[in-house]
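Every protein chain except one is present and positioned as in the full complex.
Here the chain labels run A, B, C, D and E in written order, and each chain numbers its own residues starting at 1.
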């Protein structure tokens, strides 16, 4: 499926923590650049996510804020 | 201000388009990795965003999905 | 790409309005059940969306609220 | 209360799982079309949600993505 | 309709700007505390929003970040 989401950042899963219903997945998308996703445990199982696996962080443009120092 | 948002990806603004009320800002966060943000025109003005300016894409973990091929 | 998003509701585009930067797309996912998406014009063009085309509404579980009467 | 959210899909709760702080609620909005919501346990209690109860999935248009095959 | 959203902040509309498809609505929820909402023009019309009208800002808990100085 091709998605309207503007942001698809590909990388590799470097950490995965499952809670009671919600899991946190860390994806390294470039050297030193890590994106954390909070998704359902159900999705982790269905996608077969595991540390070391290739995966992308997918983000809708309207969910991205901008910050400046 | 220090934020709870797990994802702060720093880079440089490479494109900026203002619409009637909503603007699209593209930030290059690593070589070839571009994040698009959809924010208010008001925020663009207030932050003084412009092409070439350093800026970060800030994303809450619960707004990040994961995709696998 | 297989996505962590729990909700993929397939249907057909029944209306499409482009604004200055943001478009509204209406997808009929069942008889009389219509989902409205607010996405970038850029995505509309890239996906080749048009009235009558098959498309799915994709929604992350953490973006769904529940209401009762 | 009348809401600005464009998407109110009415149906019936068919599954409900509470975690430590976050619950997952599945609502069947049409034959075979199920929407999963991730909400607080607090909201589940306050709304008196239970399997078999009528409920609606409520989604803001800016949280809906579009996918095409 | 009773909603799972944890945050319903009631106040009065103090500014309203319609764009091509997206409107910005400012609601004063306490003396000096203003919340800006970005919603569809369609919702503005349907709710009959106008400056001076009582209205609430409604926000899902998973869309709230926390910041500290």
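Simple rule for what comes next: a residue touches a chain if its C-beta (ideal position, glycine included) is under 8 Å from a C-beta of that chain, and two chains touch if they have at least 3 such contacts.
Computed from a predicted structure; not experimentally measured.
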| item | value |
| --- | --- |
| Positions on chain A contacted by the hidden chain, ascending | 17-24, 36, 38, 62-63, 65-69 |
| Contacts of chain B with the absent chain, listed as residue ranges | 1-6, 8, 37-40, 42-44, 46-47, 56, 58, 60-62 |
| Those residues of chain D which, in the complete complex, touch the missing chain | 1-5, 19-22, 40, 42, 60, 62 |
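FYI, only the chains that are shown with their structure count from here on.
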| item | value |
| --- | --- |
| If a chain touches chain B and chain D alike, it appears here | A, C, E |
| Repeat of the A-B interface, chosen from D-E, B-E or C-D (over half of contact pairs identical by residue number) | C-D |
| Distance from chain C to chain B - Cα centre to Cα centre, in angstrom | 23 |
| Chain A, residues touching no fewer than two other chains | 1-6, 8, 37-40, 42-43, 47, 56, 58, 60-62 |
| Touching pairs - complete list by chain label | A-B, A-C, A-D, B-C, B-E, C-D, C-E, D-E |
